[in-house]
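Please see the structure below; I have some questions.
Removed: one protein chain of the complex. Kept in place: all other protein chains.
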Amino acid sequence: MKTPIYGLMAEFDNPTALASAARRAREQGYRKLEAYSPFPIEEVNEALGQHQNRLPLLVLIGGIVGGITGYLLQYYVAVVHYPLNIGGRPVHSWPSFVIVTFEMTILFAALTTVLGLLGLCGLPMPYHPVFNVPRFALASRNRFFLCIEAADPLFDRFQTADFLTGLEPREVSEVAH
Amino acid sequence: MSKPYQYLDLAAVRAHLGSSRGRDYWRSLEELAESEGFQDMLEREFPRQAAEWTNDTAGRRHFLKVMGASMALAGLGACTRQPIETIMPYVRQPEEVIPGKPLFFATAVPVAGIATGVLVESHMGRPTKVEGNPEHPASLGATDAIAQASVLDLYDPDRSQTLTYLGDIRPWSSFLGAAREALNAQIPKGGAGLRFLTGAITSPSLADQFRTLLAKYPAAKWHCYEPAGRYAQLAAARQAFGQPVNTYYRLASADVILALDSDFLCTGPTSVRYAADFASRRSVRGNQIAMSRFYAVESTATPTGAKADHRLPVRAADVEAFAAAVASSVAASGAAGSQTATGPHAAFIAALVKDLAQHRGTSVVIPGEYQSTAVHVLAHAINAALGNVGKTVVYTDPLDPNPVDDFESLRELGQDMDAGKVEMLVIAGGNPVYNAPADFGFTQRMSKVKLRIHMGLYADETSEFCQWHIPEAHFLETWSDARAYDGTITIMQPLIQPLYFGRSVHEMLAAFGETPSQSPYDIVKGYWNRQHPGADFEDWWRKAVHDGIVPNTALPAKTVALKTGAVTPPRPVEGQGIEIVFRPDPHVFDGRFANNGWLQELPKPLTKLTWDNAALVSPATAERLKLQNEDLVDLEYRGRKVRAPIWILPGHANDSVTVHLGYGRTRAGRVGNRAGFDAYALRTSDAPWFGSGLAIRKAGSKFTLASTQMHYDMMGRQIVISGTVEEYRKDPHFVKERAEEPPKELSLYPGYKYEGYAWGMAIDQTACVGCNACVVACQAENNIAVVGKDQVQKMRAMHWLRIDTYHKGSPDNPETYFQPLPCMQCENAPCELVCPVQATSHSSEGLNDMVYNRCVGTRYCANNCPYKVRRFNFFLYSDWNTPSLKLQRNPDVSVRSRGVMEKCTYCVQRISEAKIEAEKEDRTLKDGEVQTACQGVCPTQAIVFGDINDSSSRVAKLKAEQLNYSLLAELNTRPRTTYLAALRNPNPEIEKA
Partner (left out) sequence: MSDERRNPVIAPGHTFATVTDKISAIVLTRKTPTHWLIPFAVASTLLMVFLWAVTYLFVRGVGIYGVKIPVGWGWDITNFVWWIGIGHAGTLISAILLLLHQTWRNSINRFAEAMTLFAVACAGMYPVLHLGRPWLFYWLFPYPNTMGIQPQFRSPLVWDVFAVSTYATVSLLFWYVGLIPDLATLRDRAKNHAARIIYGILAMGWRGAASHWQKYETASLLLAGIATPLVISVHTVVSFDFTVGIVPGWHSTIFPPYFVAGAIYSGFAMVLVLAIPLRAMYGLADMITPRHLDNCAKVMLATALIVAYSYVFEAFIAWYSGNPFEMYAIWNRMTGPYWPQYWLLIFCNLIFPQVLWLRKIRTSAFWLFIVSIDVLVGMWLERYVIIVVSLHRDFLPAAWGMYSGSIWDKATFLGTIGLFFFLFFLFIRSLPVISIFEVRTLLPEADVTEGVEK
């Protein structure tokens, strides 16, 4: 169901305020809320109860796949595809294959990290409603925002606004779609 | 010094060739225009352009371009066509050309008139490679470096290509006209004004032509001049025996050899045979020990001296005194026991004479070709006293039908020219303007001659002073015949029609005589027909031409009595001070090969110099005169002066300077021009080979010389393992103890098994005389590029096979060792391991293959090669432009391009060809069926190649020898090429002293 607005946003001017605001909002029972800050703040994540993170698992898998690919590539080339007597060494001279295997592991792991990050964050995202709030530009400078989304069951355009105002923000503004 | 090395500057070369091609073809076009054959080719091939020809200039220029191209084609056409006359392929193959199947033809390489029999490989009618003729006495299947390189001369784009009169192109016919006119003028005078000047000539048919011509012009004279002739030998014969005789030696039956300043192993037309015979007596196999003992007394250090068991450096002038001392004590030892000689080398002489005396009839004394008459006479005397004559020393009638003292002959000619007696001078071959003695003023005198005609391979210094120049046909382009050192005659057959429309001396003489249009074929065959009349002549002819030797033409041994009083008491060495020694260059000889890139770039024995000659001095003398390598000095000798760079040569006699002739050419061609300095400028007729009174003044500047080796010291490493026969007798394992080979089990990896063929090579360092023939053979066989002085000096020479030279002991008189170094074909090849693109890998037969078109050129393999045998194309070294040079290439070997690595392949193309043949006949290869190029030409058979899995093969047997070792064995590279330690057989009495 389409809500008239995306949500309500409160602006704070220090991380402490944001952290406590976030905690109070959670206690109030709000679940669909998000904080915006110019740098990472662990307390806020805790306050918002954001814990689980699948990135490390992805990276582990990526790395393993990379390693296997690397070794198989060399094995195939040296043993199956075109076996040659190189300096009297056996065609399957595994010690020489360790390095490329290692590098491939690293490469794949790194790629999965970055792609995983973007994927999990849903980036790149050309448009997002929060940008409709003019002062939101400061979120990347020195302001801290808490946004309660209209999709939240407890959301009520007026009560939620009152609630946010109660948190002594610099100001509360509506976020248009 | 940049000019002669245009080979490097590709842009320049391309430009140069471009322009020169245009001009040349314009020339040849004009010339050819005479022959109607060309006319109708014109019609046939270029009707449209021919129309354009009449139009605007642009059209004409275009036409000429096309014509240029067409001429290249025409040239090629001429090349891929065999001569019309029937020539005899050497092997019993179907005689018509099978594409891709080379044929061999027997002929001979004449140098200074004397022939070495060879077989020339011909691909589709293109002679590409010279091999020795096993049935020829002077070859026994091997050749020297010069013979190997002679095929390049054939294709030299700088050879003169047009007959000229005062520099303008003239047809042969107009030359004939002019000549006839002049000759007719001579008839009444009986040819009083007619003179011929040739080099040494041993050709019976040519001599016959001269005889008939001189019969017609009784007052005419035939002069001979060889700048590096064998004057002393002839003069000595006259002095000793009262008649000219030819001398040669049977070294195979000599137990003790004394060389008096003679480089008999590497210089002269007999060297190949001598080296073979010498080596046959210098071999140690298991307990078969056949070691002769060899003493060398020499002024300039030579490879021959390097092989000596005892070497004594003395000034050239002092050799006579030494010989006299030996002679007297030998004479004495003949009578009453051994008498003690006096003088500086008394002990040495005493021991030497004792040794000689113990080997009467099996010893030999060899005087240097470039020593004085007196030394030769003394040698005759000693050999006679030792009863060697008829055993190790053989006398025969002279080889030249016209045995004259070259200098006398030339002097006489000079006087006649001064007297204005000479109206018509015909110079056939030779280059007197360049190489006549400095005191003759030959050039000025020539101007007094009305009509001067020069025939030669090149439009050289001499042709510049002659009205007429006639391009001469290369010996591979025409019929002739010549004698070998022992008189054996070879009928030389052409492998290709003259590339540049050259004519042979036979033709010119015929033209002067009654039969102007006679072809060399008719002349030579006609002559032999007269010698062998009868029905069987055709068969006889076929056989003689086919075999490359005319049966029983070796001159019979001749007994000559030593005239009493022939031996004159030794003259006191006139004039003290520093002595100058003249020698023909080991590679460009008297200068006639100056434009041969292979010979120019071939590192000279011992000095390892390329592209230049230098003034060679001993270390001590250099120290005394404060000279260093590459110092420029002014050599002043008898009022004449040249500027030369110094090169210090260990083992050279003190107070003596050796200069090599044959450099400083001005009209040799692109390769030879302005290389080195002209030593002829100092050479006078009364002291052709050495003389005292040389003044050396430092010029203060330096001159860069391109030497391919900087370090001659083994740094105590086991590189050339050497010892004496005595050591070997005591402990045959001494070599193995020095070169520790790691056991196979040492490796972590399981070793490869090589079933079937496993190619390997063994090189006997006792036999190798460092003559360089193998290096040129390799270059010819494998299309190896010439890179030029600048690149050689940057250490980028391309030779796949190099001969490393090491000195041991004091620099004044070191022991010297030669180590031919091809690719070792390591089983655990370090080069293969590091190649990132698998451009070099191992074949199932153990060859270290190089895949040129896979190579990207990281040069990692070269860095990792402990033997540094890999060569890299830093630029585009191969000449991809000159059409004539393309004809020389071996079609079985790819021509390498810029940026790829290359190296010795054990002549894999030869292996494959032989294997295909064997497979066709469903058999395996026999030992010796595949010969590498280097092995094929080696006079001493120091290089042996074959299948090491076949225990009966020669190479397998050699590898089983106690003397066999791997170079740098401790690296566990497991080289397939191994070495036999170098052994000497010193005289214990001298060793003690």
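Things worth noting here:
In this document, chain identifiers A and B correspond to the written order of the chains, with residue numbering beginning at 1 in each.
The working rule: a contact is a pair of C-beta atoms (placed from the backbone, for glycine too) under 8 Å apart; a residue touches a chain by one contact, two chains touch by 3 or more.
Remember, predicted model here, so these are calculated numbers, not experimental data.
Residue B:R871 is the one among B:R159, B:R871 or B:R976 that touches the chain missing from this view. Seen from subunit B, the chain kept out of the figure touches residues 10, 709-717, 719, 791, 794-796, 802, 804-806, 819, 821, 830, 833-838, 854-860, 862-864, 866-868, 870-876, 898-901, 967-968, 971. By the touch definition given at the top, subunit A reaches the unshown chain through residues 14-16, 19-20, 22-23, 34-41, 43-48, 50, 53, 55-56, 59, 63, 73-74, 77-78, 81-82, 86-87, 89, 93, 96-97, 99-100, 102-104, 106-107, 109-111, 113-114, 116-118, 120-121, 123-128, 130-131, 136-142.
The working rule: only the chains that are shown with their structure count from here on.
Taken in their complex, subunit A has these residues touching subunit B: 82, 84-90, 93.
On the side of subunit B, the complex with subunit A involves touching residues 749-752, 826-833, 835, 838, 841-844, 974.
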